[in-house]
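Of the protein chains in this complex, all but one are displayed in their positions.
We call the chains A, B and C, going by the order they appear; numbering starts again at 1 in every chain.
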Amino acid sequence: MKTAIFGASGYTGQELIRILSGHPEVSLTAVTSRRFAGKEIAEIFPSLLGITSLKYQDTAPEEITKIADIVFLALPHGVSMEIAPVFIRAGKKVIDLSADYRLRDLGTYEKWYGKHVSAGLFKNAVYGIPELYREEIRETALVANPGCYPTSIILGLAPALKNKLLDVNTIIADSASGVSGAGREPQIGSLFGEVDGGFKAYKVGKHRHTPEIEQELNRLAGGKFVISFTPHLLPVKRGILSTIYASLKKDISIADLYSLYSSFYTAEKFVRICPVGTFPNISSVCGSNFCDIGLAVDPRTKRIIIISAIDNLIKGAAGQAVQNMNILCNWKEDTGLQMAPLYP
Amino acid sequence: MKTAIFGASGYTGQELIRILSGHPEVSLTAVTSRRFAGKEIAEIFPSLLGITSLKYQDTAPEEITKIADIVFLALPHGVSMEIAPVFIRAGKKVIDLSADYRLRDLGTYEKWYGKHVSAGLFKNAVYGIPELYREEIRETALVANPGCYPTSIILGLAPALKNKLLDVNTIIADSASGVSGAGREPQIGSLFGEVDGGFKAYKVGKHRHTPEIEQELNRLAGGKFVISFTPHLLPVKRGILSTIYASLKKDISIADLYSLYSSFYTAEKFVRICPVGTFPNISSVCGSNFCDIGLAVDPRTKRIIIISAIDNLIKGAAGQAVQNMNILCNWKEDTGLQMAPLYP
Amino acid sequence: MKTAIFGASGYTGQELIRILSGHPEVSLTAVTSRRFAGKEIAEIFPSLLGITSLKYQDTAPEEITKIADIVFLALPHGVSMEIAPVFIRAGKKVIDLSADYRLRDLGTYEKWYGKHVSAGLFKNAVYGIPELYREEIRETALVANPGCYPTSIILGLAPALKNKLLDVNTIIADSASGVSGAGREPQIGSLFGEVDGGFKAYKVGKHRHTPEIEQELNRLAGGKFVISFTPHLLPVKRGILSTIYASLKKDISIADLYSLYSSFYTAEKFVRICPVGTFPNISSVCGSNFCDIGLAVDPRTKRIIIISAIDNLIKGAAGQAVQNMNILCNWKEDTGLQMAPLYP
Partner (left out) sequence: MKTAIFGASGYTGQELIRILSGHPEVSLTAVTSRRFAGKEIAEIFPSLLGITSLKYQDTAPEEITKIADIVFLALPHGVSMEIAPVFIRAGKKVIDLSADYRLRDLGTYEKWYGKHVSAGLFKNAVYGIPELYREEIRETALVANPGCYPTSIILGLAPALKNKLLDVNTIIADSASGVSGAGREPQIGSLFGEVDGGFKAYKVGKHRHTPEIEQELNRLAGGKFVISFTPHLLPVKRGILSTIYASLKKDISIADLYSLYSSFYTAEKFVRICPVGTFPNISSVCGSNFCDIGLAVDPRTKRIIIISAIDNLIKGAAGQAVQNMNILCNWKEDTGLQMAPLYP
């Protein structure tokens, strides 16, 4: 199968190149970048020397339709929406890693992100969390690959919400992400000197992933509610940990909670429930497509604490995108994604 | 004034040596360590070469009473309680950095920590957060220097609780600490290979600082309630950030909240309220005795989010201990503590 | 093919488990550890949850001979020498990751390491750098897997020495290693608080890899000489960079030097020569079996500067061991080793 990556100059693009280069079913036929057009990938990412000999090109989407059947869009929001329709019209499959097709409500999109120019495609798009929407993904031509924070929070809460365990108005998601989530653009806030030894919250109460998270949690719980979501910046390269709090509507033992989660994800290759009493560490999923989930019930406060960890560039971006491609193509879902976490 | 440090082999002890060596009013006459007895401090901590020429000694507390008027106990809980009474009986001032005299209720202490052998001293001890209990500290002979997490959370919540802004049953404190908080004992969990690139929660719902935090928050609010407190381990050497959530009992604008906090701490040299819209970073307090506090009001969820940052070894331990000593001795409260944060 | 790992409780053992779990030609039948006997691997290394369900066992080597045809010894020097003979006598293939069979001269071994109890096997052992000794490896039953520092330095110097470019008495190798090289034993010097933000030399002029490096460089150059080797400790988890200096015996342009190196390694999958003017970074080989080599000629000083980078746990240990196994078994040499570096 021929694939291409549109906008492959950043960390997510690089991760897609890396994973696709080892994927036995696909050939990567083109990677685009306006900035790096004409340069070899390995000139920009020396780690890929000898892994790929492709050069970046600055090619119109119309040209790419001729050499790829599945296209990954690793573009900023606002740009994807101008490119995706070209591929859809040409009958291609699109996996969009931006936020442009994740929200189903135009008003919400425009409130948080700005004007949308191809909202007509909303109805075609499927929100690409395989563990929840595998069948819909299989049928679609446009996968809206989820945000990194939303992936960690939605997977963490899904079993509890589906089982109506929680007072949904009490949900608080306190998350922390590695710096690669901010991309590879040079900016003071991402400098080593600013990040190393530091830890801070940012966009408190204002992060654009909030409506995406709420949309999906509302859908899982079958109701309308808002949550608190606070992202923090971690001095690590990769990884997201979400610590999620909610009041329990009914008593549940930790053993039952563990069973419930284990059953919910029993067929899932990429979700691991941590043994009772243990909790995830982002370093234990680094380099893999796993989402690790740990559970606690606090009898003192009658709250549940759910902690989930992913590699933001893999399960939170490129890996999940490839997982979605595998579903679209009816390949084994872990094809090209079997890498064990790199530890230490 | 002659001071000594009992149990100075760890990071907190080292930090006390470092600060006291630059303190213009005191001379450090003895530092004890069973393990390092006979060795020069600079042999254990080469950073202190030329700063101090003291050697570690393994001396009975009775001997130390003869050469020190103020004694810092940088010992594990359970050990302080055996040593502190000696100094108190000898008429010395004691600043205890362990948990042994922080709790006022013997039952609570013994539930979380184990047997207490000198609970009779509880009534003498003052909980040493100067910003809240300055007058009591001035009069006591036994300061219970607060825990690092509690310091960050109590200072963060004090103005809101005193002003009855919060539904106290909804308080959640999500905290993260640098590794120096785990001490300098060799253990797998503190190895660079385990910590770097990682982030995890630990002792979820079970950390021993919980009753200490609740005791002080209850006292500030004038009522009985429990909170959720989740500590996390950060891949940094120093720093604690606490992100604290609570539902508001009444509406308040961010401007009013900022005013309220600024007024509350207006006379305090070591509490800085971040300008509205900005939030603390542990790297901005590193190496200093500051506690930085940032504030947000989320109208969507009607929650307040308070974020506080300290250097766990300074405002969370040795610096606050010296601040308490300055109060005990009627010196300017920032004597020896004027170091600006080390940035970057 | 059935394989076992003897002594798999540390970082190298873990890396072997990780790589072998994804190797299509082998099944891992046993992993031993005295300390962790009876525990699941994933209990010790949560990153491997779902990757393997093996438990650590404390089994005599005689028992392991019954269930494995190839045995990896990931043991400290001095211990391997007691175990290896059992497997050799039983007709098994042994890949020893300790130093016990790397040196060919008993006197040298005993001077740097201490008494040797199975020096009779020296003649059987092949020094396992595939790029230099592939044919000998194929025929042996005992591979002495090279040290991490030696691998980086020997691969860096081999083409220059074979081509007699250097004044061999001027060779200086200045190397730096990530902390995983020190193993997973709890010790103060490997704590995050000691390592992060730090950089230091250690064992200056005294590191035990020195005789191993000299033995192999002497062999490559066909002569007797000593070198300066200074290891440093880097605040990273993985990676070794060696910056190697030597005076040129004759003039050579950088273009010719690049050609010479490229030709020398042209058939090698795991050695990458950096384009002229670029130099390796340990982060560009992290997670892979690559050795990257960069070259400079300094006309001012008439010195060559060779810089090589490897992942110390992979090309410097477990990956090279698996590469050696692939040769022993006549499999494609990169079987199970095709992982691209994990970047960023």
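One rule holds in what follows: contacts are C-beta pairs under 8 Å (C-beta built on N, C-alpha and C of every residue); 3 or more make two chains touch, one makes a residue touch a chain.
Only a predicted model underlies this, so the values are computations on that prediction, with no experimental measurement involved.
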Which of C:L132, C:A296 or C:C329 contacts the chain that the document leaves out: C:A296
On subunit A, residues whose C-beta touches the chain left out of the figure: 11, 179-180, 184, 186-188, 190-197, 235-237
Those residues of subunit C which, in the complete complex, touch the missing chain: 170, 172, 174, 176, 193-194, 196-202, 204-205, 226-228, 230, 232, 234-239, 241, 243, 245, 279-284, 286, 294, 296, 298, 300-301, 303, 305, 307, 309, 344
Residues in subunit B touching the chain absent from view: 11, 14, 18, 21-22, 43, 45-51, 180, 197, 237-238, 272, 274-275, 278, 280-281, 283-288, 290, 292, 338-344
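Assume only the chains that are shown with their structure count from here on.
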Chain with minimal offset from the mean of all protein Cα atoms: A
Classification of the subunit B:subunit C interface as same or different, half of numbers criterion: same
Subunit A and subunit B: spacing of chain centres that average the CA atoms, whole Å: 38
Contacts with two or more other chains, residues of subunit A listed in rising order: 197, 237-238, 280-281, 283-284, 286, 344
